[in-house]
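Missing here is one protein chain; the remaining ones are kept as they sit in the complex.
Labels A, B and C are assigned to the chains in the order they are written; within every chain, residues are numbered from 1.
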């Protein structure tokens, strides 16, 4: 499986790190806006020994269609910015390249554009592309469905400087239909990121906890998605769509 | 919904406690082997104000068919012993009374007998009838299915005197196909009961935690099962069978 | 060691439960305001087999001096109400009986009265008399002293119906000089009581956690205090005074 990566910020670098070390995927190239890294490859930059090409290109110096033609890929993984999708979206769909976007927030314009693209291609979008957080959302939502009256509270812990409630906690609250006043935000020292959903029953308590160790989790999440998109028909997918079949398969086996 | 309770040990009392306080269920009677409590009702014994009859009978003094005829019920909930099923099984099925057994261990004989009974009636059996533990098993098994290579460890904590690995931890290990050496048993003070399943990914960790507060959780579990058995066809059910439809409904709604 | 217990509410009963089962202490009597239990002993009421007298008296029917004379004790343990101290305070000090008060809140009047009494007797007061919570306060305060700039947050979890921030969490905040906005109150289901103090450093996190299992912890705390008051001179003591010598002894041994 050949991959083209859009964006090379903190998350992009961590994702490149994971792809470069994965035996089943090859990082063909990285496309970024700036020109400052054109002379080195992502593997040189990250100090990783790999046979993947991993060449770094700048949008300023290469046409996207030329890039796809000279360096064909199966997947685009996008960790750039909202507007990144306009750069490569149409070209990718035309070349039958599947799109995996991990952009945190899209405006309505971009969401509409994704829908449009998905008529002619496989398009996936998840604002938090880690397996753990998406599993947490899925499993929590299942328990809420089983026990709709249960008391639910969320504790999210992050480093001192993080402002506001975390996006993931907001997503959990939205998914479980609880108030933001039931989100408890702890800010202390260098905590990387922890989310805990507490389900309080009268005589027992269930807790679902996700702890982040590093941004490389985004890379594993993106590759997990890639594997699961291989045989998908054209359409727009989110992480829940990817997780559901695992449940159905599981029930069949029992 | 009218309930007949078999057994009045520690768990049986806690379950009676929950049924007596639930508006949708009525505790019609309790059947136990000993004769020592025949003169008081379960509600008097527990000091609970309730309009349920809750009369305590002894197997030594009443015929099971007479009991069913004079004090009809919709459900039997069994917290007695392995051999309890032979006392009421046949009579219950004949009277169209659904059976909910929460016996911890059955021998093959009893398992066969349950299967036999389930041809003509609704029969449910769960060795740990709490909602929380069964949800945990279900959700953990789902994550294992999604990420079969993930490292899994179990921590179970109980009071100092508890001997051996907990039955619930053994069940978790069996369900997730991990070795008992990956179960860590903590025995300290008066800890009521805690089970934690740790899923270790390279860059993130997911934890599913169940904490017991009191035995009344068995009562809520049994009533949850009762509600979900109301429209079931004849057959033998376990807790997973009860939980699955919640998932399917959930997916339909999205 | 002979003990007289003042008060027989939920906490008082749990404390009686512990004293009755402790080999080194004897529950001589319980004094309460109501007359409704005068005909049975605390051990009969609680169903505990013990050789302690444990007779229940009502303030309405017995004079406190008569009580002390006919049923002498070494300690008073008070789990009644604010004004309880006025009933027995003076008489206790005159008879050389040590006072252990576990009343949650005292007004200035009562605090002054305690000070007055402590001139002529050993008087101890702790609003939360569990060993665990007091250790937590002590250990947390030590870490704050070592690392005054560390980020501190408190999470306290209790059953759904508990209103307001817990008194223990307020005491922690006061002791550590942090704002109440850094206390996160989780209310869910039947959680008995959990307090967690999080110390966030840039590259590590320290957590001190206390979990309550049952009110009997008050009994063990009170007896721990009693043991440690045996050789104390007249004066007013709190739980920190009781804990400090353990530290000093420890350092001597190393």
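Heads up, the rule we're going with is that contacts are C-beta pairs under 8 Å (C-beta built on N, C-alpha and C of every residue); 3 or more make two chains touch, one makes a residue touch a chain.
Owing to the predicted nature of the structure, the values given are computational and were not obtained by experimental measurement.
Among the displayed chains, contact with the absent chain in the complete complex occurs for A, B, C. Considering B:9, B:200 or B:245, the position touching the chain not shown turns out to be B:200 (whole complex). For the options A:53, A:127 or A:190, the residue in contact with the chain missing from this view is A:190.
For chain C, the residues touching the chain absent from view are 130-132, 135-136, 138-139, 141-143, 145-147, 199, 201-217, 219-220, 240, 243-244, 246-247, 249-251, 254. Taking the complete complex into account, residues 189-192, 213-214 of chain A touch the chain not shown.
On the side of chain B, touch with the chain left out of the figure occurs at residues 150-153, 155, 157, 159-160, 184-191, 198-205.
Please note the rule applied: only the chains that are shown with their structure count from here on.
Between the two copies, chain A and chain B, the Cα superposition rotates by 180°, quoted to the nearest 5. Same-residue interface: chain B and chain C share over half of the residue numbers found at their contact. We define each chain's centre as the mean of its Cα atoms; on that basis chain B and chain C are separated by 38 Å.
Residues of chain C in contact with at least two other chains: 189-191.
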